[in-house]
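One chain of protein is taken out of this complex; the other chains stay put.
Right after this comes chain A.
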Amino acid sequence: MKRLVRDNALALCFLLLFLASLAGQSVAGAAAFNKEQVTDGGSPVTWAEYVTSSSFAVDVAENWQSEYLQFFLYILITVWLIQRGSPESKDRHEEGLESDAEQKVGPHAVPGSPAWAVAGGWRRTVFSHSLGIAMGLLFLLSWLAQSVAGLAAYNTEQLAQLEDPVGWGGYVTSPDFWNRTLQNWQSEFLAVASMVLLAIFLRERGSPQSKKVGDPHSETASSG
């Protein structure tokens, strides 16, 4: 048990941080929601009612979609684009999908290679892109969830302000939907660009996300 926890400490740590943050968001969100409700002449809701409301769902989903988009794009774009000096990047002349030998697929597979890496045809193709496909699908599902929950939250607010509700098509072309979407995207892209660039010149000793402390600034694709 102790070993299981230690071997999976990174994933467990972030899952616990996720749950604690989500719980905190639900409590703070319910308080903010109820303040607005009372101000508008409505009645406060319970915590259980709030966490099953469209208002909470859209706030959660809009952040999820942008995180998954960030990883989806990062995984895909780093196949083809490099950043000299960044540990987040491949080296020069390594751009692209690389050879079967480098990727250890088909006849170049090694003992312990996943079965679909050894196999040919569509299974190897799918497995070769499974991480990107998974992140892309999670992004699309989260974005769809944001649009559905956002529609419900938006129409609730429209009616509270004595205005007409809109349909799904009207909502996904509305400023509200794109404001929620783009305000999350811009922060993700800034964070990635910052990481790619700062990691050229700065170090975090012991972190695989950083170069080794003594590595030259010009060294690309290393970690320490």
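FYI, a residue touches a chain if its C-beta (ideal position, glycine included) is under 8 Å from a C-beta of that chain, and two chains touch if they have at least 3 such contacts; residues count from 1.
The rule is short, and it goes like this: contacts and distances are computed from a predicted model.
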Original post:
According to its UniProt record, what is the protein name of the omitted chain, chosen from "ATP-binding cassette domain-containing protein", "ABC transporter permease subunit", "Gas vesicle protein" or "Lipoprotein"?
Top reply: "Lipoprotein"
Original post:
Any idea which of A:Gln83, A:Ser113, A:Thr156 or A:Ser174 touches the chain not displayed?
Top reply: A:Thr156
Subject >> Residue of A:Asn8, A:Ser21 or A:Thr52 in touch with the missing chain, whole complex considered >> reply: A:Thr52
Original post:
Who touches the missing chain here, A:Ala30, A:Val60, A:Val105 or A:Ile200?
Top reply: A:Val60
Subject >> For chain A, the residues touching the chain missing from this view >> reply: 40-43, 45, 52-55, 57, 60-61, 64, 134, 137-138, 141-142, 144-145, 148-149, 151-153, 155-156, 158-165
